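Pasting in a structure now, in C-alpha cells, and then I'll have a few things to ask.
Note that one protein chain is taken out, while the other chains of the complex remain in position.
== chain A ==
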Amino acid sequence: MSTRRDLRNHIHELYQENGASNALLQMLSQLIPESMQEELLQDEKQGCPEHYVDSLPRVNKNKIEDHETCSICCCRYKEDEYPLVVELPHCGHCFDLECVAVWLSKRTTCPLCRDDVLSHKPKVDVSQVEMEDDWGMYG
C-alpha cells in the first residue's frame, strides 16, 4: 500500500512533467467516487423549498424598533418605508425577507443560531377540532 506521502510525491512529479494540464486534474477527479461527486453537487443545491420561504410569518411594521437592523445586509429595517421583515418560526430570529430568502434557497439553517429550520414539524393543534357528524354528506 502506498502511503499518502508517496502519492503526494507521485502527483508532484506528474505536475512537474505536465504542468497544469487537464490530464492531472482529470486523474485527480477520478479519485473521487462517482456517488460522492453527485453528493457534492447536490450538497450545493440543498436549501428550503420555495413554499417554505413564502410561508414565513411577516413582522408587522409597528412591531419593528427604529434601531433594529437585518444582520444579513446590516441595514436598518426602517430605512425602507415598507419593510418586508420575516420571522423564523422556531428560533424567532428576524431578517429582511429579501435577504433571508437568498440564504434559505441554498441552506436550511438560521444565519444567527444555525437552527435547522426544516427540522421542526409544523404544530397543528387538533384537540379543539370537532369532526362534524355530517362530514362529507352535503356538497
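As a working rule, a residue touches a chain if its C-beta (ideal position, glycine included) is under 8 Å from a C-beta of that chain, and two chains touch if they have at least 3 such contacts; residues count from 1.
We take it that contacts and distances are computed from a predicted model.
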item: Protein name, per the UniProt record, of whichever chain is missing from view ("Large ribosomal subunit protein uL4m", "E2 ubiquitin-conjugating enzyme", "Pescadillo homolog" or "tRNA (guanine(10)-N(2))-methyltransferase"); value: "E2 ubiquitin-conjugating enzyme"
item: Missing-chain contacts mapped onto chain A; value: 4-5, 71-75, 99, 102-103, 106, 109, 111-112, 114
